[in-house]
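With one protein chain withheld, the remaining protein chains of the complex are depicted in position.
And now, subunit A:
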Amino acid sequence: MTEIVTIQVGGFANFVGSHFWNIQDELLGLAADPYADPVFRNQNLNMDVLYRTGETPQGIVSYTPRLVSVDLQGSLGSMSSRGTLYNETSPGPSYVTTWAGNISTHASGPHRKNLFLESLYEEERESLTVMNGINGRENNSRREIHDEDKVESLENGVQFWTDFSKVHYHPQSLYELSGLWTDVQEFDNYGIGKDAFSGGRGEEMSERLRFFAEECDYMQGFQFFVDDSGGFSAVAADFLESIADEYTKTPVLLYAVRGPVSHTNLRSQKQTVFRDIHDAVSFSRLSSFCKLIVPVGLPLLSRSKAATFLSVKDEEPYHCSAVYAASLHAITLPFRLEHLGPTADSCNISGSMDVSGVVQMLTGQARQNMVSILDVAMPAPPLTGKQVEQTLLRNLQPLTPDITEDVEDLQAVESISVQGSFGSPGHRASVSEVNDMVEAAYENATSRPKFCHLSVSQCPLPIPLPFPSIFGSHVGQHGELLDSPIISSRSRGSLDVHSIPMAARLRSSSAVLPFLENRLVKLRRYGIERGASGAQLLSSWGFGQDELQDMGESLSKMVSALDPHSHTSSDSD
(Lines give C-alpha, C1' and ligand atoms only; values in the text may rest on other atoms or scores of the structure.)
Protein backbone atom coordinates (compact mmCIF):
# COMPACT_ATOMS: atom_id res chain seq x y z
CA MET A 1 0.00 0.00 0.00
CA THR A 2 1.37 3.38 -0.94
CA GLU A 3 -0.73 6.12 0.51
CA ILE A 4 -1.36 9.61 -0.81
CA VAL A 5 -2.37 12.43 1.50
CA THR A 6 -4.46 15.09 -0.20
CA ILE A 7 -4.40 18.76 0.75
CA GLN A 8 -6.87 21.36 -0.52
CA VAL A 9 -6.24 25.02 0.22
CA GLY A 10 -8.62 27.80 -0.76
CA GLY A 11 -12.08 28.33 -2.16
CA PHE A 12 -11.84 27.03 -5.69
CA ALA A 13 -9.44 24.23 -4.69
CA ASN A 14 -12.14 22.97 -2.37
CA PHE A 15 -14.74 23.16 -5.13
CA VAL A 16 -12.50 21.02 -7.31
CA GLY A 17 -11.80 18.75 -4.36
CA SER A 18 -15.48 18.34 -3.61
CA HIS A 19 -16.13 17.05 -7.13
CA PHE A 20 -12.99 14.91 -6.97
CA TRP A 21 -14.18 13.16 -3.82
CA ASN A 22 -17.73 12.84 -5.17
CA ILE A 23 -16.25 10.92 -8.09
CA GLN A 24 -14.28 8.67 -5.73
CA ASP A 25 -17.39 8.14 -3.63
CA GLU A 26 -19.35 7.20 -6.74
CA LEU A 27 -16.67 4.68 -7.71
CA LEU A 28 -16.77 3.15 -4.24
CA GLY A 29 -20.54 2.89 -4.40
CA LEU A 30 -20.54 1.32 -7.86
CA ALA A 31 -17.84 -1.19 -6.91
CA ALA A 32 -20.07 -2.46 -4.13
CA ASP A 33 -23.27 -2.43 -6.18
CA PRO A 34 -24.12 -5.87 -7.56
CA TYR A 35 -26.31 -4.33 -10.25
CA ALA A 36 -23.68 -1.95 -11.54
CA ASP A 37 -21.98 -2.32 -14.89
CA PRO A 38 -19.26 -4.98 -14.43
CA VAL A 39 -16.67 -2.49 -15.59
CA PHE A 40 -17.23 -0.62 -12.33
CA ARG A 41 -17.07 -3.71 -10.21
CA ASN A 42 -13.63 -4.72 -11.44
CA GLN A 43 -11.91 -1.39 -11.32
CA ASN A 44 -8.58 -2.73 -10.12
CA LEU A 45 -8.27 0.55 -8.28
CA ASN A 46 -6.75 0.59 -4.85
CA MET A 47 -8.90 3.12 -3.02
CA ASP A 48 -6.85 2.73 0.14
CA VAL A 49 -4.34 4.98 -1.58
CA LEU A 50 -6.65 7.94 -0.99
CA TYR A 51 -8.84 6.71 1.85
CA ARG A 52 -8.28 5.67 5.43
CA THR A 53 -10.14 3.18 7.54
CA GLY A 54 -11.15 4.36 10.97
CA GLU A 55 -13.72 4.02 13.66
CA THR A 56 -16.32 6.47 14.89
CA PRO A 57 -16.89 7.04 18.62
CA GLN A 58 -19.94 4.81 18.25
CA GLY A 59 -17.65 2.00 17.14
CA ILE A 60 -18.76 2.01 13.51
CA VAL A 61 -16.08 1.45 10.90
CA SER A 62 -15.49 4.51 8.77
CA TYR A 63 -13.81 4.99 5.42
CA THR A 64 -12.91 8.60 4.80
CA PRO A 65 -10.58 10.59 2.54
CA ARG A 66 -7.05 11.09 3.78
CA LEU A 67 -7.52 14.81 3.42
CA VAL A 68 -6.76 18.18 4.96
CA SER A 69 -8.91 20.95 3.54
CA VAL A 70 -8.28 24.59 4.43
CA ASP A 71 -10.66 27.46 3.80
CA LEU A 72 -12.01 30.64 5.35
CA GLN A 73 -14.36 30.62 8.29
CA GLY A 74 -17.94 30.37 7.17
CA SER A 75 -17.04 28.60 3.93
CA LEU A 76 -18.54 25.28 4.96
CA GLY A 77 -22.15 26.37 4.62
CA SER A 78 -24.46 23.90 6.25
CA MET A 79 -21.75 21.33 6.94
CA SER A 80 -20.19 21.10 10.37
CA SER A 81 -16.42 21.42 10.46
CA ARG A 82 -16.40 18.07 12.22
CA GLY A 83 -17.85 16.44 9.15
CA THR A 84 -20.97 14.35 9.17
CA LEU A 85 -19.84 11.00 10.43
CA TYR A 86 -18.31 11.43 13.86
CA ASN A 87 -21.20 13.40 15.28
CA GLU A 88 -21.30 13.47 19.00
CA THR A 89 -24.55 12.74 20.70
CA SER A 90 -24.64 15.92 22.73
CA PRO A 91 -27.29 16.34 25.38
CA GLY A 92 -28.89 19.39 23.87
CA PRO A 93 -27.15 22.66 23.17
CA SER A 94 -28.29 24.49 26.28
CA TYR A 95 -26.30 22.21 28.51
CA VAL A 96 -23.20 23.99 29.80
CA THR A 97 -21.15 22.13 32.35
CA THR A 98 -18.35 24.60 32.87
CA TRP A 99 -20.17 27.64 34.16
CA ALA A 100 -22.57 28.03 37.02
CA GLY A 101 -23.60 31.60 36.18
CA ASN A 102 -25.62 33.13 33.40
CA ILE A 103 -25.58 31.79 29.88
CA SER A 104 -26.50 33.71 26.78
CA THR A 105 -26.87 32.02 23.45
CA HIS A 106 -26.01 33.68 20.18
CA ALA A 107 -27.07 31.61 17.24
CA SER A 108 -26.52 32.65 13.67
CA GLY A 109 -29.34 31.71 11.36
CA PRO A 110 -28.91 28.09 10.36
CA HIS A 111 -27.88 27.49 6.78
CA ARG A 112 -30.73 25.89 4.97
CA LYS A 113 -29.90 22.58 3.40
CA ASN A 114 -30.72 22.43 -0.29
CA LEU A 115 -32.91 19.68 -1.71
CA PHE A 116 -29.93 17.52 -2.52
CA LEU A 117 -28.44 17.66 0.97
CA GLU A 118 -31.87 17.25 2.50
CA SER A 119 -32.38 14.02 0.60
CA LEU A 120 -28.94 12.75 1.66
CA TYR A 121 -29.84 13.50 5.24
CA GLU A 122 -33.20 11.75 4.93
CA GLU A 123 -31.62 8.68 3.39
CA GLU A 124 -29.17 8.47 6.24
CA ARG A 125 -31.87 8.77 8.86
CA GLU A 126 -33.89 6.13 7.14
CA SER A 127 -31.03 3.66 7.03
CA LEU A 128 -30.46 4.36 10.71
CA THR A 129 -34.03 3.62 11.65
CA VAL A 130 -33.92 0.45 9.59
CA MET A 131 -30.78 -0.53 11.44
CA ASN A 132 -32.44 0.08 14.75
CA GLY A 133 -35.22 -2.28 13.76
CA ILE A 134 -37.87 0.38 13.70
CA ASN A 135 -40.19 0.38 10.80
CA GLY A 136 -39.71 3.83 9.41
CA ARG A 137 -42.50 3.51 6.88
CA GLU A 138 -45.31 4.39 9.18
CA ASN A 139 -44.30 7.94 9.83
CA ASN A 140 -43.16 8.33 6.30
CA SER A 141 -44.79 11.66 5.85
CA ARG A 142 -41.85 13.27 4.12
CA ARG A 143 -42.28 14.21 0.56
CA GLU A 144 -40.49 12.26 -2.07
CA ILE A 145 -37.64 14.30 -3.50
CA HIS A 146 -37.20 13.65 -7.18
CA ASP A 147 -33.75 13.42 -8.72
CA GLU A 148 -34.74 16.05 -11.28
CA ASP A 149 -35.48 18.51 -8.50
CA LYS A 150 -32.21 17.79 -6.74
CA VAL A 151 -30.23 18.36 -9.91
CA GLU A 152 -32.14 21.52 -10.60
CA SER A 153 -31.64 22.86 -7.11
CA LEU A 154 -27.92 22.41 -7.55
CA GLU A 155 -27.92 24.06 -10.96
CA ASN A 156 -29.66 27.07 -9.51
CA GLY A 157 -28.00 27.59 -6.24
CA VAL A 158 -24.61 26.26 -5.29
CA GLN A 159 -22.97 28.72 -2.95
CA PHE A 160 -20.60 26.58 -0.91
CA TRP A 161 -18.61 23.55 -2.01
CA THR A 162 -20.38 21.58 0.67
CA ASP A 163 -23.69 22.20 -1.09
CA PHE A 164 -23.00 19.44 -3.58
CA SER A 165 -20.82 17.13 -1.52
CA LYS A 166 -22.02 13.62 -0.82
CA VAL A 167 -18.85 12.51 0.93
CA HIS A 168 -18.34 11.85 4.62
CA TYR A 169 -15.28 13.67 5.90
CA HIS A 170 -13.16 12.87 8.91
CA PRO A 171 -13.37 15.40 11.79
CA GLN A 172 -9.69 16.24 11.29
CA SER A 173 -10.17 17.03 7.61
CA LEU A 174 -11.99 20.35 7.43
CA TYR A 175 -10.10 23.29 8.83
CA GLU A 176 -11.41 26.83 8.80
CA LEU A 177 -8.78 29.54 9.25
CA SER A 178 -9.84 30.94 12.60
CA GLY A 179 -10.52 34.66 12.59
CA LEU A 180 -10.54 34.94 8.79
CA TRP A 181 -14.11 35.18 7.66
CA THR A 182 -15.45 34.64 4.23
CA ASP A 183 -17.28 37.70 2.85
CA VAL A 184 -16.02 40.01 5.54
CA GLN A 185 -12.82 41.13 3.95
CA GLU A 186 -11.32 40.48 0.58
CA PHE A 187 -8.79 37.69 0.61
CA ASP A 188 -7.67 38.26 -2.91
CA ASN A 189 -3.92 38.75 -3.02
CA TYR A 190 -0.70 37.31 -1.74
CA GLY A 191 -0.12 40.12 0.74
CA ILE A 192 -3.41 39.62 2.53
CA GLY A 193 -2.64 35.97 3.16
CA LYS A 194 0.94 36.40 4.21
CA ASP A 195 0.31 36.20 7.93
CA ALA A 196 -2.53 33.73 7.80
CA PHE A 197 -0.31 30.73 8.41
CA SER A 198 1.23 32.16 11.56
CA GLY A 199 -0.42 32.59 14.92
CA GLY A 200 -1.26 28.99 15.65
CA ARG A 201 -3.14 28.38 12.41
CA GLY A 202 -0.12 26.87 10.68
CA GLU A 203 0.53 24.66 13.65
CA GLU A 204 -3.05 23.43 13.59
CA MET A 205 -2.80 22.65 9.87
CA SER A 206 0.49 20.80 10.34
CA GLU A 207 -0.97 18.83 13.22
CA ARG A 208 -3.94 17.73 11.15
CA LEU A 209 -1.62 16.70 8.35
CA ARG A 210 0.51 14.77 10.81
CA PHE A 211 -2.58 12.90 11.97
CA PHE A 212 -3.01 11.46 8.46
CA ALA A 213 0.69 11.08 7.67
CA GLU A 214 1.49 9.21 10.86
CA GLU A 215 -0.88 6.43 9.85
CA CYS A 216 0.83 5.88 6.51
CA ASP A 217 3.20 2.98 6.19
CA TYR A 218 4.58 3.85 2.78
CA MET A 219 3.46 7.29 1.75
CA GLN A 220 4.04 7.84 -1.95
CA GLY A 221 3.39 11.54 -1.88
CA PHE A 222 1.16 14.52 -1.28
CA GLN A 223 -1.29 15.81 -3.81
CA PHE A 224 -1.91 19.44 -3.13
CA PHE A 225 -4.71 21.51 -4.69
CA VAL A 226 -4.35 25.22 -4.15
CA ASP A 227 -6.52 28.10 -5.29
CA ASP A 228 -3.64 30.41 -6.14
CA SER A 229 -5.78 33.35 -7.21
CA GLY A 230 -5.57 35.15 -3.88
CA GLY A 231 -4.43 35.07 -0.28
CA PHE A 232 -4.41 31.30 -0.21
CA SER A 233 -1.23 31.33 -2.30
CA ALA A 234 0.61 32.64 0.72
CA VAL A 235 -1.08 30.17 3.06
CA ALA A 236 -0.19 27.30 0.74
CA ALA A 237 3.39 28.47 0.23
CA ASP A 238 3.98 28.56 3.97
CA PHE A 239 2.28 25.21 4.39
CA LEU A 240 4.39 23.71 1.58
CA GLU A 241 7.53 25.08 3.16
CA SER A 242 6.72 23.38 6.43
CA ILE A 243 5.92 20.14 4.59
CA ALA A 244 9.22 20.25 2.70
CA ASP A 245 10.90 20.64 6.05
CA GLU A 246 9.10 17.84 7.83
CA TYR A 247 8.63 15.28 5.05
CA THR A 248 11.93 15.84 3.34
CA LYS A 249 11.83 13.16 0.70
CA THR A 250 8.12 12.83 0.11
CA PRO A 251 7.24 14.33 -3.27
CA VAL A 252 4.57 17.00 -3.50
CA LEU A 253 2.50 17.26 -6.64
CA LEU A 254 0.95 20.69 -6.75
CA TYR A 255 -2.11 21.62 -8.78
CA ALA A 256 -2.63 25.37 -8.87
CA VAL A 257 -6.30 25.67 -9.77
CA ARG A 258 -8.25 28.82 -10.57
CA GLY A 259 -11.85 29.60 -11.15
CA PRO A 260 -12.69 31.74 -14.17
CA VAL A 261 -14.04 34.49 -11.93
CA SER A 262 -10.57 35.25 -10.66
CA HIS A 263 -9.44 36.20 -14.16
CA THR A 264 -12.05 38.83 -14.78
CA ASN A 265 -13.20 41.88 -12.89
CA LEU A 266 -10.11 43.95 -13.48
CA ARG A 267 -11.49 47.42 -13.46
CA SER A 268 -8.39 49.49 -13.84
CA GLN A 269 -4.81 49.52 -14.97
CA LYS A 270 -3.76 49.50 -11.34
CA GLN A 271 -5.70 46.36 -10.64
CA THR A 272 -4.13 44.66 -13.62
CA VAL A 273 -0.69 45.49 -12.32
CA PHE A 274 -1.71 44.31 -8.90
CA ARG A 275 -2.86 41.02 -10.38
CA ASP A 276 0.32 40.59 -12.42
CA ILE A 277 2.44 41.07 -9.34
CA HIS A 278 0.35 38.60 -7.43
CA ASP A 279 0.62 36.00 -10.19
CA ALA A 280 4.37 36.32 -10.47
CA VAL A 281 5.04 36.18 -6.75
CA SER A 282 2.54 33.48 -6.12
CA PHE A 283 3.96 31.20 -8.81
CA SER A 284 7.56 31.77 -7.68
CA ARG A 285 6.80 30.97 -4.09
CA LEU A 286 4.62 27.94 -4.75
CA SER A 287 6.98 26.39 -7.27
CA SER A 288 9.91 26.60 -4.91
CA PHE A 289 8.42 24.13 -2.43
CA CYS A 290 7.11 21.34 -4.61
CA LYS A 291 8.44 18.84 -7.09
CA LEU A 292 5.96 19.37 -9.88
CA ILE A 293 3.48 22.15 -10.42
CA VAL A 294 0.53 21.97 -12.79
CA PRO A 295 -1.30 25.27 -13.39
CA VAL A 296 -4.96 24.57 -14.15
CA GLY A 297 -7.75 27.00 -15.00
CA LEU A 298 -8.62 28.88 -18.17
CA PRO A 299 -9.96 32.43 -18.21
CA LEU A 300 -12.77 31.38 -20.54
CA LEU A 301 -13.28 27.70 -20.14
CA SER A 302 -16.59 27.72 -21.95
CA ARG A 303 -15.05 28.98 -25.17
CA SER A 304 -11.90 26.89 -24.99
CA LYS A 305 -11.25 23.89 -27.20
CA ALA A 306 -11.22 21.70 -24.12
CA ALA A 307 -14.93 22.40 -23.76
CA THR A 308 -15.84 21.50 -27.36
CA PHE A 309 -18.39 18.93 -26.24
CA LEU A 310 -19.41 20.72 -23.09
CA SER A 311 -21.58 23.67 -22.26
CA VAL A 312 -20.03 25.22 -19.22
CA LYS A 313 -21.11 28.39 -17.47
CA ASP A 314 -17.94 30.32 -16.73
CA GLU A 315 -19.44 32.23 -13.87
CA GLU A 316 -20.34 29.07 -11.99
CA PRO A 317 -17.53 27.61 -9.89
CA TYR A 318 -19.75 24.54 -9.57
CA HIS A 319 -19.47 24.02 -13.34
CA CYS A 320 -15.82 24.75 -13.99
CA SER A 321 -14.52 22.88 -10.99
CA ALA A 322 -16.27 19.75 -12.24
CA VAL A 323 -14.29 19.78 -15.49
CA TYR A 324 -11.01 20.23 -13.65
CA ALA A 325 -11.86 17.61 -11.05
CA ALA A 326 -12.71 15.05 -13.75
CA SER A 327 -9.41 15.77 -15.48
CA LEU A 328 -7.42 15.52 -12.27
CA HIS A 329 -9.18 12.30 -11.46
CA ALA A 330 -8.02 10.87 -14.77
CA ILE A 331 -4.47 12.08 -14.40
CA THR A 332 -4.13 10.68 -10.90
CA LEU A 333 -5.41 7.23 -11.83
CA PRO A 334 -1.93 5.71 -12.36
CA PHE A 335 -1.17 6.34 -8.67
CA ARG A 336 -3.75 3.83 -7.57
CA LEU A 337 -4.00 1.31 -10.34
CA GLU A 338 -3.19 -1.93 -8.65
CA HIS A 339 0.34 -3.14 -9.11
CA LEU A 340 0.22 -6.33 -11.03
CA GLY A 341 2.93 -8.91 -10.89
CA PRO A 342 4.74 -9.58 -14.15
CA THR A 343 2.80 -12.80 -14.63
CA ALA A 344 -0.61 -11.44 -13.83
CA ASP A 345 -2.48 -10.74 -16.97
CA SER A 346 -5.05 -8.08 -16.54
CA CYS A 347 -7.37 -7.00 -19.25
CA ASN A 348 -8.59 -4.04 -17.21
CA ILE A 349 -5.62 -1.85 -16.50
CA SER A 350 -2.03 -1.12 -17.31
CA GLY A 351 0.58 1.51 -16.63
CA SER A 352 0.48 2.00 -12.91
CA MET A 353 3.04 4.43 -11.59
CA ASP A 354 3.54 6.22 -8.31
CA VAL A 355 3.84 9.94 -7.60
CA SER A 356 7.61 10.02 -7.54
CA GLY A 357 7.65 8.03 -10.78
CA VAL A 358 5.53 10.60 -12.56
CA VAL A 359 7.47 13.47 -11.03
CA GLN A 360 10.81 11.97 -12.03
CA MET A 361 9.61 11.25 -15.50
CA LEU A 362 8.24 14.71 -16.19
CA THR A 363 10.83 16.80 -14.41
CA GLY A 364 13.98 14.79 -14.33
CA GLN A 365 14.71 13.97 -17.93
CA ALA A 366 17.14 15.69 -20.25
CA ARG A 367 16.13 19.05 -18.89
CA GLN A 368 14.78 20.21 -15.60
CA ASN A 369 11.26 21.50 -16.07
CA MET A 370 8.97 21.32 -13.10
CA VAL A 371 5.94 22.94 -14.73
CA SER A 372 3.60 20.62 -16.59
CA ILE A 373 0.62 21.30 -18.79
CA LEU A 374 -2.68 19.53 -18.24
CA ASP A 375 -4.60 18.47 -21.35
CA VAL A 376 -7.92 16.74 -21.43
CA ALA A 377 -10.32 15.12 -23.84
CA MET A 378 -13.70 15.13 -22.13
CA PRO A 379 -15.20 12.84 -23.24
CA ALA A 380 -12.45 10.89 -24.95
CA PRO A 381 -13.21 10.01 -28.58
CA PRO A 382 -13.76 6.39 -29.58
CA LEU A 383 -10.69 4.57 -30.78
CA THR A 384 -12.11 3.34 -34.05
CA GLY A 385 -12.90 4.79 -37.39
CA LYS A 386 -10.80 6.74 -39.77
CA GLN A 387 -8.05 9.00 -38.60
CA VAL A 388 -8.67 7.94 -35.07
CA GLU A 389 -5.04 8.61 -34.29
CA GLN A 390 -5.42 12.26 -34.99
CA THR A 391 -8.73 12.45 -33.15
CA LEU A 392 -7.34 11.40 -29.81
CA LEU A 393 -4.36 13.71 -29.92
CA ARG A 394 -6.39 16.53 -31.41
CA ASN A 395 -9.06 16.21 -28.78
CA LEU A 396 -6.57 16.51 -25.97
CA GLN A 397 -6.78 20.22 -25.27
CA PRO A 398 -5.06 22.27 -22.60
CA LEU A 399 -6.59 23.41 -19.31
CA THR A 400 -3.38 25.27 -18.49
CA PRO A 401 -3.50 28.98 -19.35
CA ASP A 402 -0.94 31.08 -21.22
CA ILE A 403 0.60 28.38 -23.36
CA THR A 404 1.58 28.10 -27.01
CA GLU A 405 -0.35 25.91 -29.35
CA ASP A 406 1.35 23.61 -31.83
CA VAL A 407 4.83 23.88 -30.59
CA GLU A 408 7.40 21.43 -31.85
CA ASP A 409 9.38 20.19 -28.90
CA LEU A 410 11.57 17.17 -29.41
CA GLN A 411 12.38 17.08 -25.72
CA ALA A 412 8.77 16.86 -24.57
CA VAL A 413 7.79 14.18 -22.08
CA GLU A 414 4.19 13.10 -21.61
CA SER A 415 2.10 10.97 -19.35
CA ILE A 416 -1.28 10.03 -20.80
CA SER A 417 -4.08 8.43 -18.90
CA VAL A 418 -6.98 6.90 -20.81
CA GLN A 419 -10.00 5.57 -18.97
CA GLY A 420 -13.00 3.71 -20.26
CA SER A 421 -12.56 4.54 -23.91
CA PHE A 422 -14.68 2.85 -26.54
CA GLY A 423 -13.42 0.64 -29.34
CA SER A 424 -16.16 -0.34 -31.71
CA PRO A 425 -19.45 1.33 -30.76
CA GLY A 426 -20.78 0.06 -27.46
CA HIS A 427 -17.65 -1.88 -26.59
CA ARG A 428 -14.91 -0.78 -24.27
CA ALA A 429 -11.55 -0.95 -25.95
CA SER A 430 -9.24 -3.49 -24.41
CA VAL A 431 -6.07 -2.35 -22.77
CA SER A 432 -3.94 -3.67 -25.62
CA GLU A 433 -6.16 -1.97 -28.18
CA VAL A 434 -5.69 1.33 -26.41
CA ASN A 435 -1.97 0.75 -26.20
CA ASP A 436 -1.76 0.03 -29.91
CA MET A 437 -3.93 2.96 -30.84
CA VAL A 438 -2.01 5.48 -28.81
CA GLU A 439 1.23 4.14 -30.17
CA ALA A 440 -0.11 4.44 -33.70
CA ALA A 441 -1.34 7.93 -32.95
CA TYR A 442 2.13 9.03 -32.01
CA GLU A 443 3.66 7.25 -34.98
CA ASN A 444 1.54 9.34 -37.30
CA ALA A 445 1.72 12.56 -35.37
CA THR A 446 3.61 15.46 -36.87
CA SER A 447 5.60 16.07 -33.72
CA ARG A 448 6.35 13.38 -31.24
CA PRO A 449 7.47 13.64 -27.68
CA LYS A 450 10.77 12.18 -26.61
CA PHE A 451 9.04 9.91 -24.18
CA CYS A 452 5.49 9.01 -23.34
CA HIS A 453 3.99 6.95 -20.58
CA LEU A 454 0.53 5.51 -20.98
CA SER A 455 -1.85 4.39 -18.26
CA VAL A 456 -5.04 2.64 -19.23
CA SER A 457 -8.07 1.70 -17.24
CA GLN A 458 -11.23 0.26 -18.68
CA CYS A 459 -13.33 1.93 -16.04
CA PRO A 460 -14.85 5.19 -17.34
CA LEU A 461 -15.57 8.29 -15.30
CA PRO A 462 -18.84 7.78 -13.44
CA ILE A 463 -21.03 10.87 -13.29
CA PRO A 464 -22.36 11.32 -9.75
CA LEU A 465 -25.78 12.84 -9.27
CA PRO A 466 -24.40 16.10 -7.87
CA PHE A 467 -22.56 16.88 -11.10
CA PRO A 468 -23.35 20.00 -13.11
CA SER A 469 -25.34 19.78 -16.34
CA ILE A 470 -22.47 20.58 -18.63
CA PHE A 471 -22.70 18.02 -21.38
CA GLY A 472 -23.37 19.16 -24.89
CA SER A 473 -25.92 17.66 -27.23
CA HIS A 474 -23.39 15.33 -28.85
CA VAL A 475 -22.66 13.38 -25.69
CA GLY A 476 -24.57 10.14 -25.22
CA GLN A 477 -25.60 8.30 -22.11
CA HIS A 478 -22.27 6.53 -21.81
CA GLY A 479 -20.26 9.45 -23.00
CA GLU A 480 -20.12 8.26 -26.60
CA LEU A 481 -19.91 11.02 -29.17
CA LEU A 482 -23.09 11.09 -31.21
CA ASP A 483 -23.21 11.88 -34.88
CA SER A 484 -26.45 13.78 -34.60
CA PRO A 485 -27.20 16.00 -31.65
CA ILE A 486 -29.89 15.20 -29.16
CA ILE A 487 -32.58 17.84 -29.31
CA SER A 488 -33.32 18.87 -25.80
CA SER A 489 -34.48 22.05 -24.20
CA ARG A 490 -32.10 21.82 -21.31
CA SER A 491 -28.42 21.09 -20.90
CA ARG A 492 -27.52 17.50 -20.18
CA GLY A 493 -26.39 16.43 -16.76
CA SER A 494 -26.00 13.45 -14.50
CA LEU A 495 -29.46 12.10 -15.25
CA ASP A 496 -28.79 11.91 -18.98
CA VAL A 497 -25.12 11.00 -19.01
CA HIS A 498 -24.11 8.24 -16.60
CA SER A 499 -20.47 7.87 -17.41
CA ILE A 500 -17.93 9.17 -19.88
CA PRO A 501 -14.61 7.94 -21.21
CA MET A 502 -11.79 10.31 -20.39
CA ALA A 503 -8.31 10.97 -21.61
CA ALA A 504 -5.96 13.34 -19.87
CA ARG A 505 -2.33 14.15 -20.24
CA LEU A 506 0.44 15.79 -18.28
CA ARG A 507 2.94 17.33 -20.63
CA SER A 508 6.37 18.71 -19.94
CA SER A 509 6.89 20.89 -22.95
CA SER A 510 8.33 24.18 -24.06
CA ALA A 511 4.75 25.18 -24.87
CA VAL A 512 4.61 26.42 -21.29
CA LEU A 513 7.22 29.10 -22.02
CA PRO A 514 4.79 32.02 -22.40
CA PHE A 515 3.36 31.19 -18.96
CA LEU A 516 6.81 31.36 -17.41
CA GLU A 517 8.10 34.31 -19.42
CA ASN A 518 5.01 36.29 -18.58
CA ARG A 519 5.64 35.87 -14.87
CA LEU A 520 9.35 36.59 -15.19
CA VAL A 521 8.80 39.74 -17.21
CA LYS A 522 6.17 41.04 -14.81
CA LEU A 523 8.29 40.30 -11.79
CA ARG A 524 11.19 42.22 -13.34
CA ARG A 525 9.08 45.11 -14.54
CA TYR A 526 7.12 45.72 -11.36
CA GLY A 527 9.42 44.35 -8.72
CA ILE A 528 13.08 44.22 -9.61
CA GLU A 529 13.91 46.98 -12.04
CA ARG A 530 15.11 50.24 -10.66
CA GLY A 531 12.15 52.36 -9.65
CA ALA A 532 9.77 49.48 -10.22
CA SER A 533 6.22 50.59 -9.58
CA GLY A 534 5.36 47.59 -7.45
CA ALA A 535 8.42 47.65 -5.22
CA GLN A 536 6.59 49.32 -2.40
CA LEU A 537 3.68 46.93 -2.61
CA LEU A 538 6.04 43.97 -2.63
CA SER A 539 7.90 45.23 0.37
CA SER A 540 4.60 45.57 2.21
CA TRP A 541 4.04 41.92 1.34
CA GLY A 542 7.32 41.15 3.05
CA PHE A 543 9.60 40.75 0.04
CA GLY A 544 12.96 42.48 0.05
CA GLN A 545 15.03 43.17 -3.04
CA ASP A 546 17.28 40.18 -2.41
CA GLU A 547 14.39 37.82 -2.25
CA LEU A 548 12.88 39.26 -5.42
CA GLN A 549 16.23 38.89 -7.18
CA ASP A 550 16.33 35.24 -6.13
CA MET A 551 12.82 34.71 -7.38
CA GLY A 552 13.72 36.33 -10.67
CA GLU A 553 16.75 34.12 -10.97
CA SER A 554 14.91 30.89 -10.38
CA LEU A 555 12.18 31.90 -12.84
CA SER A 556 14.82 32.74 -15.38
CA LYS A 557 16.42 29.35 -14.83
CA MET A 558 13.09 27.70 -15.54
CA VAL A 559 12.82 29.66 -18.76
CA SER A 560 16.32 28.94 -19.96
CA ALA A 561 15.93 25.23 -19.21
CA LEU A 562 13.20 25.15 -21.83
CA ASP A 563 14.68 27.68 -24.19
CA PRO A 564 18.42 28.22 -23.91
CA HIS A 565 18.28 31.07 -26.43
CA SER A 566 15.56 32.97 -24.69
CA HIS A 567 16.00 36.70 -24.40
CA THR A 568 13.97 37.04 -21.29
CA SER A 569 16.07 34.53 -19.41
CA SER A 570 19.23 36.57 -19.61
CA ASP A 571 19.61 39.53 -17.35
CA SER A 572 21.84 41.55 -19.63
CA ASP A 573 19.74 44.20 -21.24
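Just so it is clear, a contact is a pair of C-beta atoms (placed from the backbone, for glycine too) under 8 Å apart; a residue touches a chain by one contact, two chains touch by 3 or more; residues count from 1.
The rule we apply is simple: contacts and distances are computed from a predicted model.
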* Asked: UniProt names the one chain left off this complex as which of "T-complex protein 1 subunit zeta", "N-terminal E2 ubiquitin-conjugating enzyme", "Protein TSSC1" or "Translation protein SH3-like domain-containing protein"?
  -> "T-complex protein 1 subunit zeta"
* Structure fact -> Of the candidates A:270, A:427 or A:490, the residue in contact with the absent chain is A:270
* Chain not shown: contacting residue from A:214, A:406 or A:483 -> A:214
* To do: Using the touch rule from the top, list residues of subunit A that touch the missing partner.
  => 54-57, 59, 62, 74, 76-82, 88, 90, 93-94, 96-111, 159, 178-179, 181, 183-186, 207, 210-211, 213-214, 216-220, 246, 248-251, 261, 267, 270-271, 273-274, 315-317, 354, 356-357, 359-361, 364, 451, 533-534, 536-537
